[in-house]
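Note that one protein chain is taken out, while the other chains of the complex remain in position.
Every chain is named by a letter (A, B and C) in the order it is written, and numbering of its residues begins at 1.
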Amino acid sequence: MPGPMKMRATLGSGHTDVRVLMTHPMETGQRKDAEGKAVPMHFIQNLTVKVNGRTVVEAQISQAVSRNPVFSFRVRGGAKGDKVEVSWLDNHGESNKTETAVA
Amino acid sequence: MKFALLSLLALAAPAAWSEPGLQDVEKVLQRDFKPRGQATMDRVRQDGLQRLCTETGNSPPAGVAKALEADQMKSIAFPAGSLVGDWRRGEKIAQGGRGMTWSDKPGAPADGSCYNCHQLSPAEVSYGTLGPSLLGFGKTRGDGADVQHYVYGKIFNAKAYNLCSQMPRLGHSGTLTPEQIKDLVGLLLDPASPVNQ
Amino acid sequence: MNDLRRKLLGAAAILLLKPFAALAAAWNKDAFGAKTPQDALTGIGVGSPAPSKDLVIEAPQIAENGAVVPIEISSAIAGTTAIAVIIEKNPFPLAARFDFQNGALPYVKLNVKMNETCDVRAVAIAGARHYTATKEIKVTIGGCGG
Partner (left out) sequence: MRWPAILVALLLPLSAAAQDAKKEIQRYQRMIGDGSPVELFELQGEALWKKPQGPRQASLEKCDLGAGPGVLKGAYARLPRYFKDTDRVMDLESRLLHCMQTVQGRSAEEALKRVFGNEDRPSEMEYLSAYIAGRSRGVVISPGTRHPKEAQALELGRKLFFHRAGAWDFSCASCHGEEGKRIRMQDLPVLSNPRDARPVVATWPAYRVSNSQFKTMQWRLNDCYRQMRMPEPVFASEATVALNLFLTATGKGETYRGPGTKR
């Protein structure tokens, strides 16, 4: 089961700041574990940000994104209470999502 | 007046504890540390030098220091011939930070951890400052026999030159081999070494 | 095991995987699998992008550790719809591609892994026009190194 996500969406000057944290190992496939076994590639590939149900950012990412990824995005305008949703899908087919209201 | 006296007395009253001495500290270390890998328990027992430097806050009386430095000097076996090894290998040894910890494989070659504390080659911007900068070391001093001797000895056992130096005794402690120390001498003294460019 | 059974199992597997496959289709395997910055650019359909001062990379010049290098990219180029991040000396240079729509500003901040000191390249896509900016980031060794 994927670990938790945490998101913050706040009103800036003329835009909304969205910052999202996600728990994910982002394994490159190059690392060996404590027993010396190669740890298979395991990383988020797709990330989608929606505001009030409309997709605003679609991202494709690689194993070069750091472990426990953190992203910040900006969306023009916005109002308190707007619903922001972020979801991800990794190369194992696992996924997770979180949502929050703009504060 | 009486009140002040009383509080003074209270301050002067024998504390319910006593300040731990060096022996107490060593007992605590024996009890609260455990051997792991190559880091065996004999390492928590201080030798005379470590004890003296701890007790005197690294400022031992000059006479005692001189005598003990002379003792340390005896520990250095200077190889015959040129002490200038391969600076390329020396640079690798200077860069690495492995060796002698409980997580290092016993018997595997160790590194010198030199860049942790010293500036050496100008290309390496990530260098420490606990020790002096050694940039251009051989350029100003040449690579004569005396300088070779001094650099080899200093790396082998820094305490022979300055009793309470914070620099590890890299040869004496068995961290580096004589060959490796020669390579480090090469890094510092060889005119072709990046240190001297 | 006979051929027919294997085929049937295969078909079942495809059916099961279908929903995921549809979702994952948006991952550009060729571009992310590219081993040179040029192939990565080609992979995302960018030929020779023009250098632009309006594409700004905000990042430290020195990173104490290559496992986490913070990078912030913003584009002031009108009509920017996508930003890609290429780390020139990584084994697979393309690190990410972001497509912006419905009011998202061409801005992103993320942490990336860098194998060694090299240029980080940002690419902005604005319709048929492509722009680029680079910034060198030195990856150093921090701490005792043991």
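As a convention for this text, a contact is a pair of C-beta atoms (placed from the backbone, for glycine too) under 8 Å apart; a residue touches a chain by one contact, two chains touch by 3 or more.
Note that the coordinates shown come from a computational prediction; the quantities given were computed from them, not determined experimentally.
Colleague: Given the contact rule set out at the top, which of the displayed chains would the hidden chain touch in the full complex?
Modeller: Counted over the whole complex, the chain not pictured touches A, B, C.
Colleague: Quickly run down the residues of chain B that touch the omitted chain.
Modeller: On the side of chain B, residues 15-20, 22, 24-25, 28-29, 31-36, 39-41, 43-46, 49-50, 53-54, 57, 100-103, 115-117, 125-130, 159, 166, 168-169, 173-175 touch the unshown chain.
Colleague: Could you please point out the chain C residues that touch the chain left off the display?
Modeller: Against the missing chain, chain C presents residues 59-65, 67-68, 70, 72, 109-111, 140-146.
Colleague: Take the complete complex as the reference. Which residues in chain A touch the chain that isn't displayed?
Modeller: 3-6, 21-23, 25, 31, 33-34, 39, 66-68, 70, 72
By definition in this document, only the chains that are shown with their structure count from here on.
Colleague: Report which interface contains more C-beta contacts, comparing B-C against A-C.
Modeller: Pair with more contacting C-beta pairs, B-C versus A-C: A-C.
Colleague: Chain A to chain B: how many Å between their CA centres?
Modeller: Between these chains, centre-to-centre, one finds 47 Å.
Colleague: Please report how many Å separate the Cα centroid of chain B from that of chain C, as a whole number.
Modeller: Computed from C-alpha means, the inter-chain centre distance equals 46 Å.
Colleague: Spell out the part of chain C that touches chain A in their complex, as residue ranges.
Modeller: My answer: residues 17, 20, 23-24, 26-28, 32, 67-69, 72, 87, 90, 92, 94-105, 107-113.
Colleague: Quick one: which bits of chain C touch chain B in the complex? Just the residue numbers, please.
Modeller: My answer: residues 62, 138, 140-142, 144-146.
Colleague: Of all residues in chain B, which touch chain C in the complex?
Modeller: 95-99, 101, 103-104, 113, 115-116, 125-126
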